[in-house]
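Note sheet for the following structure.
Other chains of the complex are left out, but the ones given are in their true place.
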């Protein structure tokens, strides 16, 4: 075991500050790196040291591996915390850290690489015992093969372009008759869009929920889960709002999903905090989607209901310390919700960078704000539009919604547009309040509120 | 509206952005005064001063507890005077005057600054040396690689801001050149 005395934080904004808070609590010195556009950022202000690593564009600064490593060398740090985004899931970066004898706060680079390749991750996690969505493992060769597979899977199925994304080359098929024509159209679309006509089929879930399990695994074969987060409220695969626990899970299902996630992590030799994302269908069956090998944006909802400090756990694990507690020690209390406050037009989602002329952050019982903004801060146009996370905790989901509502009302950010009004509308939405929503929620919500 | 926007910017630029041109000379001295209390990094760097185009000081910024209390980005108008001795003012203006006449060669990368190709050899340039755009002025080591830095200007070297073996950050002034 090797205690860290100084850590470099290879990130910016709220997560860089978040990591600094925990380092301060642990008595670990911090080095902030920053672009020229971020000189006046709070992560620079509150770190013990700071190094300018390049120009404003991410590629020249936060994604510039030689600069980050050089900054780590001149400041002589023991470890690098990558946060989320930027270099957090770069197996190449983790490898260089390993080569330079700087501890990368994350799993081994080989595990990052495996989880970064969707096909390999799916295969590895299936081998490790996680259920995956029934489908064709390889591109389809013929309509006959597809029909046989589809009968085995059960209708509806979805035909997908192997090289696909963004909804192109996708067709939902509800009857046997529809299969042939759907394959043809999908393949044609795929050729047009991706110059690759390969298609495969998979079970189609009408109204899935996005449920993810937070795990913590040390380097000594100990692993626990901290329950789930429900991240079904998304707009084009961008999470807007997360909550824990999920309104859809029973204690039995939570136990089942958690145990499966833990077993899989142990099988692949995972260490660090990690998140296993599942699709949950209407009948309570869950399927592995992907694993994130870093801290997540939405980790605070888990921290609120478990009183765990996930960043502290990451650091202790990277130091080589055993977890020191077991699954029985993890207790989930109350309900937490996080709203992502983005510098965006809440109707069109167009980015809204600029000067924050005034800001009032909410406080009082059960409210947590993770942010790096302040009155007079200029939101730069170069990076992610998320400027704050507003998290609430209360005894019940109903109380948490009421609390979020009043916290959103008391959160005033002027000079730029934010998603605060959108979140206020979601808090008042009957389907959200009922907890009976899927990843289709935002589509439905926009349709229901379309006239506005 | 425009007038108010200006007010806001004035207000914020004052306490908030010590890094900006108007205040950075004061800031440099504030850091210097704090230097004795500032802890020194294990590498032996005297990590106590702000990077700036005036100060021939190490690049890594150390934020002491005192600075955190008084030099907050959104710091109000009273923040700096309270922690900055009055004596910084005249010095500050002389520093300002100097930068106006010199062109600074800045570091394009983060790393360790070396004035000569090897510990036993002569420095690439000295005060008084004439440089051309393709003159090698120093080496910056990053990730075990020795990167030769070119002058990229024509003139006579007047000032060397960085000590041999010191770490430098992106954009940090290395040499002052009279063009």
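Should a chain be cited, it is by its letter among A and B, assigned in written order, with residues numbered from 1 in that chain.
To be clear about the criterion, contacts are C-beta pairs under 8 Å (C-beta built on N, C-alpha and C of every residue); 3 or more make two chains touch, one makes a residue touch a chain.
None of the values given here were measured: they were computed from a predicted structure.
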Per distinct chain type, what's the copy count in the full structure file?
A x2, B x2
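Simple rule for what comes next: only the chains that are shown with their structure count from here on.
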Could you give the separation in Å between the centres of chain A and chain B, each centre being the mean of its C-alpha atoms?
38
Okay, in this complex, where on chain B does chain A touch?
5, 8-9, 11-12, 16-17, 19, 39, 41-43, 45, 47, 51, 59-63, 68, 71-74, 109-112, 142-143, 145, 167-172
Write out the stretch or stretches of chain A touching chain B in their complex.
5-6, 29, 31, 36, 39-42, 44-55, 61, 66-67, 69-71, 73-76, 100, 355, 357, 374-377
